[in-house]
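Just passing along the structure, written as structure tokens.
All protein chains of the complex are present and in place, except for one that has been dropped.
A, B and C label the chains in the order they appear, each numbered from 1.
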Amino acid sequence: MPEKSDFTHFTDFTVRDYECDLQGVVNNSVYQHYLEHARHLFLKSHNIDFAALSARKIFLVVVRAELDYKRSLKPGDTFWVGSQIERISRLKFAFHQAICRYPDHELILRAKVIGTGLNANGRPEIPEEVEAVLIS
Amino acid sequence: MPEKSDFTHFTDFTVRDYECDLQGVVNNSVYQHYLEHARHLFLKSHNIDFAALSARKIFLVVVRAELDYKRSLKPGDTFWVGSQIERISRLKFAFHQAICRYPDHELILRAKVIGTGLNANGRPEIPEEVEAVLIS
Amino acid sequence: MPEKSDFTHFTDFTVRDYECDLQGVVNNSVYQHYLEHARHLFLKSHNIDFAALSARKIFLVVVRAELDYKRSLKPGDTFWVGSQIERISRLKFAFHQAICRYPDHELILRAKVIGTGLNANGRPEIPEEVEAVLIS
Partner (left out) sequence: MPEKSDFTHFTDFTVRDYECDLQGVVNNSVYQHYLEHARHLFLKSHNIDFAALSARKIFLVVVRAELDYKRSLKPGDTFWVGSQIERISRLKFAFHQAICRYPDHELILRAKVIGTGLNANGRPEIPEEVEAVLIS
């Protein structure tokens, strides 16, 4: 079980019915939407705007995702996504994330999402704004 | 411009970056997600659970949607969806909905979504829970 | 019932399971995906590339959509989308579209999608490539 103390950023969500598939639970791919939105809010909390970076042709990209599905989310469920970032090499950082359901904080999904940056020339480079977060 | 007084139910949203397409704005189809989620919360505020009804093979279905796109939503925008319901015939009801952006309440989209119900035998019938809302 | 002769462009699709929601049928919003993809292939058949236009900041945008849902698509269904374009005013064109299921060509959805263009200055203007299609 992840502890809240494992993460420095939290986002609350409610399952929307359209996110559920014919099995009546949230579709596998939707979790990546939750995780992505939580990462972008994490960045925003550090004054990094993913969309604004993209508009300047500076792209943060995912190079690997590991997703462990523990339980399913159902219509109406509320949950939080916890996020933390860690540098793992000169050009790569990892987001550690967990999705836990209210009110019992049961673990729904655990994820490690490895990313890098591409500068305006299309070359691997972590933007300085992100560097600042990795150092702190 | 729609007035807040035109609606009896409101839901707040924030644009998520993954909802934006290659034009950099929210994709046309995503507005139907917002509207559907707002309708389901409207129903829930009247103790009608769309997913629970569906599990009992009672289906609320859309028969016609009219969507007027006025402006685009962009990454990070926050907005409200206002919803109101009206009976339009023995077997049909209409949701009148508007999407307005914070903080200026500018109209982004107006919609009329006509629906009906199918009972567990697959025949058109408005579920009694919804009848109760239409009468009130 | 629409006739195939009502349209000049056709696209074949197969329902993908992830497009179905907790009612076990294709979610309402997904039809706009089908229709959009069919319109973009219609345009491509006239050598108009929606993504390339967008990259030049020339945006084709939807201003109104009218969707009549007649029947539901189910997992595994195959269907065609027929599309035709018509000029309706100096700055607006309408796509008339229908979704029909194989093998019986039963009408699933009918749509009228009204669009316009925005030039690189953000002003309404139908791009010349689209003008050429509307004239022909």
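Everything below uses one rule, namely that contacts are C-beta pairs under 8 Å (C-beta built on N, C-alpha and C of every residue); 3 or more make two chains touch, one makes a residue touch a chain.
Given the structure is predicted, the values throughout are model-derived calculations rather than measurements.
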Contact partner of the left-out chain, one of A:Thr8, A:Gln23 or A:Ser45: A:Gln23
Sites on chain C contacted by the missing partner chain, in the whole complex: 16-18, 20, 24, 33, 36-37, 40, 44, 49-51, 55, 74-76
Residues belonging to chain B that touch the chain removed from view: 17-18, 20-22, 24, 27, 29, 75
Where the unshown chain meets chain A, residue by residue: 22-23, 28-30, 32-33, 36, 51, 54-55, 59, 61-69, 72
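One rule holds for everything that comes next: only the chains that are shown with their structure count from here on.
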Whole-Å gap separating chain B and chain C, where each centre is the average of the chain's CA atoms: 22
Separation of mean Cα positions, chain C and chain A [Å, integer]: 33
Multi-partner residues of chain A (at least 2 other chains): 17-18, 20, 24, 75
